[in-house]
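Below is one structure, written out as structure tokens, with a few remarks after it.
One protein chain is absent from this view; the other protein chains keep their places.
What follows is chain A.
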Amino acid sequence: MFDDFFMRAILAGIGIALIAGPLGCFVIWRRMAYLGDTMAHSALLGIALSLAFGWSTLISVFMISGLVSLALVMLQRRNGLSTDALLGILSHATLAIGLVSLAFMPNVRVDLLGYLFGDILAVSTTDLAVIWGGVMVVALVLALLWRPLLAGTVNAELAAAEGERPERARLAFMVLMAFVIAIAMKIVGILLITAMLIIPAATARRFATSPEIMALLAALFGAAASTGGLYLSLGFDTPSGPSIVVAALGLFLIALLPLPQLGRGRGQAEAPAAAGATIAELEQ
């Protein structure tokens, strides 16, 4: 089964969606979308590093994402510019440095488009093992972190006052983000990883009545979008990343339009019906 490149891609996509969904929920709850983007863009620099020194891609991407978030924290302490502006600088600076560094390595053949937009052909059996191993690790860590992380998302000081350690949870969360970016890169592509984090989570918001349900639904919507997108990619010979994002957007739009009306319409329909019944009874 793992011999088939398409099957590998589908399994990898589902694996990534399962982690990206819950993490993406925290990304939008904590308004960190731009940070996710910045970390993802810096991944290209990580790739350049791995090619230049022969390091593992996973480790160097992970390292660079970590360095970028550290640089952000240090720049924030200087109080000169808003986080928004700093993220804009870091995001594009790291992407540009990554592209320039790759250009300096003429001997290395790089499928740049594959890195930027994802490539279903790129998923090896090893990658698949890494992704699913990652799913297990992330699920475990997230389960352990859930309470302090959620409490810290509501209010870090409240969480700290009640004996949680929101700062530690936040750091661990950043590490998880870097990890997801490192493993999602091949399928979704550097430029579009944030979409995989955010769009399924945003779709899930419509139906969620609790944070936990939202995280679960985001994982499911992500898995559906990823599978649908990969079929799209195969059918129309399009890059896998954009295809997955288009599929995710499709789900988001479907969820946006008819369903809330349907739900509410039903509720309203029941109420007048009940009222009508009592009136009818009264008339009798």
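Just so it is clear, a residue touches a chain if its C-beta (ideal position, glycine included) is under 8 Å from a C-beta of that chain, and two chains touch if they have at least 3 such contacts; residues count from 1.
By definition in this document, contacts and distances are computed from a predicted model.
Its record in UniProt calls the unshown chain "ATP-binding cassette domain-containing protein", which is the match among "Ion-translocating oxidoreductase complex subunit C", "ATP-binding cassette domain-containing protein", "Aspartate carbamoyltransferase" or "histidine kinase". In the complete assembly, the contact with the undisplayed chain comes from A:150, out of A:43, A:102, A:120 or A:150.
Shown as candidates are A:14, A:28, A:180 or A:223; the residue that touches the absent chain is A:28. As for the chain not pictured, it touches chain A at residues 28-31, 77, 79, 147, 150-151, 153-155, 157-164, 201-202, 205, 208-211, 213-214.
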